[in-house]
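With one protein chain held back, the other chains of the complex are shown just where they sit.
For subunit A:
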Amino acid sequence: MTDAALGKADSPATLDAIQSSYMVQVQRRRLYGGLTLMIFVLLMVSGFVVADDRNAGGFWDGLHQIGDYPAAVLSEAWAKRADLPALMQRFFPALIETINIAAVSTLIGACAGLVLSLLSTRGLARWPRLIPVFRRLMDVMRAVPEIVIALVLIFVLGGGPVPAMIAIAIHTAGALGKMFSEVAENADLKPVEGLASTGATWSQRMWLGILPQVAPNYLSYALLRFEINIRASAILGFVGAGGLGYELRNAMAWGPGRFDEAAAIFILLFGTIVFFDQLSSRYRNRLTEGGHA
């Protein structure tokens, strides 16, 4: 069949048939594509109109005020720019507390997520029948907002960094578990088979067969999560978990007159995120390059 195919020309009739049938296929695909695009645009427009109608303020009326708050903060911070270094120094301990909350919760959450992910990955799970159980468990951990868990825990344990840490760790475990398990699904199973043939236990197989393959990806997801958690732990300060968020709430609640403090805190947060972003990308590069070498 293969050699006969070379050099001979199909009769024009069959070529025409192939061309026209392919054109029909293309037309149909274009029609579907166009319809999908139209439905998307319609949904966006109609949803926007509905939301705008129900809003108390109205989108278009409020639009021109959108820059008012940042402008007020910036102008006041600029007027008192001489105080900013002192303020940043004052808030620095709070920043350390926030970063600590984020770091501990990321570490605990990543460890829990690692175990959960391996237990809920097809082909790797210790108890394949329990995969749906672990998956739903992770869904629940992701579904409940951190702030709700933190509020409940603050009610039980009292204010402070520990409830925030637990709340963020639970969410992190759910989120990272999901991402980790997607990475583990693509891992090569041959090393695991090789280890199984030597009589290794499940934990040994995972530790030696899977982790070396997925470690760069896991680390990069965990570092990304760490950045997200810095922001999350700052927000949890608003509900009494301490750290930078607590100071930010005070500064914002006092309104004009303390905007320089708000500006100082924003600068600290921004600087921290940039710093850890740079740090993590450097480590990630080194890890992946090391993996290739």
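In the analysis below, a residue touches a chain if its C-beta (ideal position, glycine included) is under 8 Å from a C-beta of that chain, and two chains touch if they have at least 3 such contacts; residues count from 1.
Quick note on the criterion: contacts and distances are computed from a predicted model.
Colleague: Which of "Cytochrome c556", "Carbon monoxide dehydrogenase", "Phosphonate transport system ATP-binding protein" or "Ferredoxin" is the UniProt protein name of the chain not shown?
Modeller: Of the names offered in "Cytochrome c556", "Carbon monoxide dehydrogenase", "Phosphonate transport system ATP-binding protein" or "Ferredoxin", the absent chain's UniProt record gives "Phosphonate transport system ATP-binding protein".
Colleague: Kindly state which of the options A:15, A:189, A:215 or A:274 is in contact with the chain not pictured.
Modeller: Going through A:15, A:189, A:215 or A:274 one by one, A:15 is the residue touching the chain not shown.
Colleague: Since one chain has been left out of the picture, which residues of subunit A touch it in the full complex?
Modeller: 2-10, 14-15, 18-19, 21-23, 25-26, 29-30, 33
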